[in-house]
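Now for chain A:
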Amino acid sequence: MASFKKRIIAVTAGSLLLSGALAACGSSDDNKGDGGGKSSGASKGGTLFFKVEDPIDHWDPQRTYVGTDISKQSRLVYRELVTFGDSDDPVESAKPIADLATDTGTSEEGGKVWKFTVRDGVKWQDGKPVTCEDVKYGASRNFATDVITGGPSFYVLSYLDIPADADGTPKYKGPYTKVGQDLYDKAVTCEGNTITYRFNKPWPDFPLAIAALHMMSPYRADKDQGDKSNYQIFSNGPYMLEGTWDKASGGTLVRNPEYGNDETDSRKALPDKITFQIGDKQETTYDALFADSGTAKCTVSDNRIPPSMFSQIPGAQDRYQNPESPYVDYLWFNTKKLDLPVRQALATATNREGWINAGGGDRAYIPAYSVVNPTVAGYKENPVYKDIPLAGDPEAAKKILSDAGVKMPYKLDLRYPQSDTADKQAAALKATWDKAGFAVSLSPEGDVYYSNIQKPDHNYDVGWAGWGADWPSPMTVLPPLFDSRANITSGSLGQDYGKYVGKDFNAKISEAQNSTDLDAQISALQAADDILAKDMVYMPLEISKFNWLAGSNVDFHVTPASNSFPDLGLIGLKGSC
Partner candidate 1 sequence: MDSMASRATEPAPSFLSVRDLQVHFPTSDGLVKAVNGLTFDLEAGKTLGIVGESGSGKSVSSLAIMGLHHGTNAQISGEIVLEGTDLLGLTPDEMRQRRGRDVAMIFQDPLSAMHPYYTVGNQIAEAYQVHHDVSRGAAKKRAIEMLDRVGIPNAQQRVDDYPHQFSGGMRQRAMIAMGLINDPGLLIADEPTTALDVTVQAQILDLLQDLQREFNSAIIIITHDLGVVAEMADDVLVMYAGRAVEHGPTNEILVHPEMPYTWGLLSSVPDVTADTDARLIPIPGNPPSLLNPPSGCSFHPRCPHKDKVPGDLCRTTLPDLVPGQRGPGHTKRCHLADPESIYQSEILPEIAPDLVEER
Partner candidate 2 sequence: MFAFIVRRVIAGVIMLIVMSLVTFLLFFASPVDPAQFACGKNCSPAIKEQTRKALGYQKPAVEQWKDFMVGIFKGRDYPDDPALRKAAPQLVAHCPAPCFGYSVLNSKTVNEEIKRAFPITLSLAVFALILWLLGGVALGCIAALTKGSFIDRGLVGISLVLYAFPTFFIGLILLKFVSIKWGLWDKPEYTSIADGGVFSWLSNLFLPAVTLAVVFMAAYVRMTRAFVLEAMSEDYIRTANAKGLSKGRVLVKHTLRGALTPIVTMAGLDFAGLLAGAIITEYVFNFNGLGKLVVDANRTYDLPTIIGTVVLAATFVIVANIVVDLLYAVIDPRVRVA
């Protein structure tokens, strides 16, 4: 479960439309904390303790795909060509700013060529300058797919203009075997400090993508030991690793003396030290944080407050924040098995309110009206989903079924990954569905759920899934979830769990992919979402909300850049522990 959560959470989006209530962190009723302002007494110095329950999978920038880890890296140790600023205004935040590059990049040939100039004077922790060659080497690592695993190499491999082998993979096999190196050296070039990327199709929001994902992060060839380098943080940012990183227990970051000026203003680097402590159960972490004594006063975590402890929140309101996350949970329908009226009836009778209440209520979720998160560019509430009452409308659903001549009760299975909470939530759905004329049986599964729903021959009816955008563009939501051409192969459904093959939808996706203009791309994708709703391919459930609590000496903020996690670039201490 935990592993899959991470895959789901692998969202790196900055956000466009974080609703004011959560982004401003001060206007919602239960959110009267000090998080709104940028300066509230935190000063330079002190040791911050950062608690994580499960080990961090990667510190290798090319291998990192988990949103909170990506934001940790760019705020603390790795500078990128472009990055996200410190703004808590969603629109402002989603504009990449120049970081390692002198500007935010220039494109030619309608977005098929991008150029950046690497700034002078940025140094690695050993005092050597960060060069164009380092940036070029970093990108090359994506191609060594049998060593550099787990990251977002998918995008680099499909966009960079390198010929493909018979099996569809690029002829370039990465910097270790150097097979096809000449092809890569043509696609990515350095002239002086200027790096040029050549793509095989337009990539109009390339800067946004590489601010959000670190596939193009610079990497020092002489420090690259493949998998052995995974936890060897070689920094060019304000902090560097003291001693070694231990996967099971963590490590300590201290100031990097070679770190110089930073024009981004998103790396305040206030604490002298940041100690990562891995392994405490989140219940244990929050027991200590609610008790708020000793080092807990200087502690923050990127595990959420467990719903069982929500009742303690009112006593610690001034240290608490409750922002929306960039994820959406939804139900997929097996479009090969269930007819359209059946899918429509299911959607109409879906009790989102019951699902939310069973899962922790309004601290835990807000209802969703599209599979696209509000933080993503071009988000709009889909009227089809907006019109369905939150508690579902079993009567209307029953009418749809009887009008279509469907024999009732209509038997079907609801599949979901098992947990105590999920069992209760599923029971809430079953109640209204049964009222509408279905006979629903609940079929929770263990870890196998995720591979089962990708099997091309699965015979499931309805299932749960979650998604977050890779960067704040619907291009990283709709095509990866519903484009049959990108997803369905002989061995796997990809993320198209409902086996949806939509001709009109695919056409709209192609239109978006070929547009050189971002606005045109977005309007094509909005049309695509309308097609999905018309075909009733999915039913959005909710957007989860984060619940954060820090020690009383911690001044923390959540920003779109940090994916609504505590932003380590802005965090500071008001006293020592």
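Going forward, contacts are C-beta pairs under 8 Å (C-beta built on N, C-alpha and C of every residue); 3 or more make two chains touch, one makes a residue touch a chain; residues count from 1.
Quick note on selection: all candidates are chains of the complex that A comes from, given by their letters.
Predicted, not measured: the structure shown is a model, and the values here were computed from it.
Checked against 1 or 2, the single candidate touching chain A in this complex is 2. Looking at the complex, you find that chain A touches candidate 2 at residues 2-3, 7, 10, 55, 57, 65, 145-147, 149-154, 167-169, 175-178, 224-231, 246-249, 279-281, 284, 287-288, 291, 293-294, 447-448, 450-452, 454, 470, 480, 489, 491-492, 494-495.
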